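Single-structure report; data block below.
All protein chains of the complex are present and in place, except for one that has been dropped.
Our next item is subunit A:
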Amino acid sequence: MDKFRMIFQFFQSNQESFMNGICGIMALASTQMYSAFDFNCPCLPHYNLAYGLGILLVPPFILFLLGFVLNNNISMLAEEWRRPQGQRGKDPAVLRYMFCSMAQRAMIAPAVWVSVTLLDGKCITCAFCTSVPVETLGNASHPPLSQGEIQRVLARIPCKEIYNGQQLIANEVAVRYLRCISQALGWCFVLLMTMLAFLVRSLRPCFSQAAFLKSRYWSHYIDIERKLFDETCAEHARSFAKVCIQQFFEGMSTDLVAARCHLPRKVPADAGEAAEKLLGITDRGTMNMALKSWHRCKPPLHLHPPALPTGNGWAGEGQPPTHPSMPLRETAAYYSWV
């Protein structure tokens, strides 16, 4: 019991570190995904913005949802939220605590994706290359071009091989400029997220610490209760199955013996454990019939109480229980095999 308690405590105290581990793995997966992704800017005036912003914003949304899906506690939260009140009141503070802690963990991988994307610079370069200030950065002596032409030329900035606007604005100058803006945005984003995390974490003990302890206790309790209930049900199912099968074999051996009109085999007093476990079935034909019956006609999910002692001369184990509540259907179905 001590060992069980020790292991359980370890698991419970590590439930948080387990979730943190998943969170860290998802963050690493998101950087890996970004480096494995082959970014291909379309280099066309209206498509660039859509592509660049799409790559910047759609994968974080997917990662956020994935963070919720991979979190085991989401079903617990949903269950607690939707259950009827019954005899136990519902505490909205507990639900809020559970949701907040899940949302915080799910936010990490998307934040990592957005930071890595901005610090790398390709997305912003692709999305905003048509908005580069040509007047300040470009060459003064470029031939006059229409607005549409300028847009088309600028849209090719990310694609160095096909860029034909060196007279308008040097490619390296534009790329450096956009990259600088992108990296500045990236660092500012990371700073903002870190400050937010710091504020959330450090302001909590200053306000509502008691309420926090309460919510945390009851959310752990709900989790443990659910697990213990599942374990108890599993144990119950095991015992149910064991008794059901035991009663099936007893029923089989009784009916077989009754059908064959054999004299009851007197089991010697010192038969031992092995004879007990045979449950009265001791030859191939009987066993085969038992197996066939198990497959074709499983017993009902209804255990009958063990028999009162009848004193009809049967010795040893394997006394045939009288079946006061045994459904006739089963008996009839069985006798068809005889």
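Here, a residue touches a chain if its C-beta (ideal position, glycine included) is under 8 Å from a C-beta of that chain, and two chains touch if they have at least 3 such contacts; residues count from 1.
Keep this in mind: contacts and distances are computed from a predicted model.
Colleague: Unshown chain, UniProt name, "CAHM3 protein", "Sodium/potassium-transporting ATPase subunit alpha", "phosphatidylinositol N-acetylglucosaminyltransferase" or "EF-hand domain-containing protein"?
Modeller: Protein name of the absent chain (UniProt record): "CAHM3 protein".
Colleague: Using the definition of touch stated at the top, determine which of A:184, A:211, A:259 or A:287 touches the missing chain.
Modeller: A:184
Colleague: Touching the left-out chain: which of A:195, A:258 or A:287?
Modeller: If we include the chain that is not displayed, A:195 is the one touching it.
Colleague: Of A:36, A:69 or A:301, which residue touches the hidden chain?
Modeller: Of the candidates A:36, A:69 or A:301, A:301 is in touch with the missing chain.
Colleague: Quickly run down the residues of subunit A that touch the omitted chain.
Modeller: The missing chain touches subunit A at positions 2, 5-6, 8-9, 12-13, 83-84, 86-88, 119-121, 137, 170, 172-173, 176-177, 179-180, 183-184, 187-188, 190-191, 194-195, 197-198, 201-202, 205-206, 209, 217, 220-221, 224-225, 228-229, 232-233, 235-236, 239-240, 242-243, 300-309, 324-325.
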